[in-house]
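The other protein chains are all here in position, but one chain of the complex has been omitted.
Presenting subunit A:
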Amino acid sequence: MEVSAEAKRIMVVALGKLYSSRTQRGGLRLHRSLLLTLVMKSARDIYHAAQATAQSAAPTCEPQHPAVNVITTSPAAAQGLQSPASHPAEESRTAGSSTELRCTPHAYIRAENKENVCPSGPAQHSRKRRGKAAAEPDFLPCKKAKLEQVNCHQQLIVSSVLSDYVKCSSELRTAPTPIPVQTAIAAC
């Protein structure tokens, strides 16, 4: 359990760093973003491995919100969000969940509505700065799970990080087609 707690912490920290690197002078650093993405990927793999062993150890565990859906699907450059391979993995993740995740449905719904209706300040500002319409991309993973429910604001930040990464990457490319979220980090 300690391993999975550490893995979770590492993922949260990586996301925080990726988020704050957006506002850094000099623009996004590809090398740093790549290293953070790799760390997140290995932390996620270890987390899920720990979850799987926990699940097999305690099969009577009540299924709660699936684990770390939002986080895990985003920066994994090698895995596609839309790829069918990820779905079975998601299912297994759904079945066994950490007892630490206890996001109440109300808080979640509130958070989701907040995200859709009124994006968090910095995120909206940077969207405006980039001159793109603030339309919610339809390829964002459905927000079924939250990593930590301690502060719902953190979850807003997470989702807006991902959409901003997408916008950043789409800016660099000429094609206006939506880009899968997991490419966002690498493309910047």
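Rule of thumb we're sticking to: a contact is a pair of C-beta atoms (placed from the backbone, for glycine too) under 8 Å apart; a residue touches a chain by one contact, two chains touch by 3 or more; residues count from 1.
Everything below uses one rule, namely that contacts and distances are computed from a predicted model.
Per the UniProt record, the chain missing from the shown structure is "Serine/threonine-protein phosphatase 2A 55 kDa regulatory subunit B", taken from the list "Small ribosomal subunit protein mS39", "Translation initiation factor eIF2B subunit alpha", "Proteasome subunit beta" or "Serine/threonine-protein phosphatase 2A 55 kDa regulatory subunit B". Subunit A residues in contact with the hidden partner, per the touch definition given at the top, are 6-7, 10, 13, 17, 25-27, 29-32, 34-35, 38-39, 42-43, 46, 77-78, 80, 129-131, 169, 171-172, 180, 182-183, 186-187.
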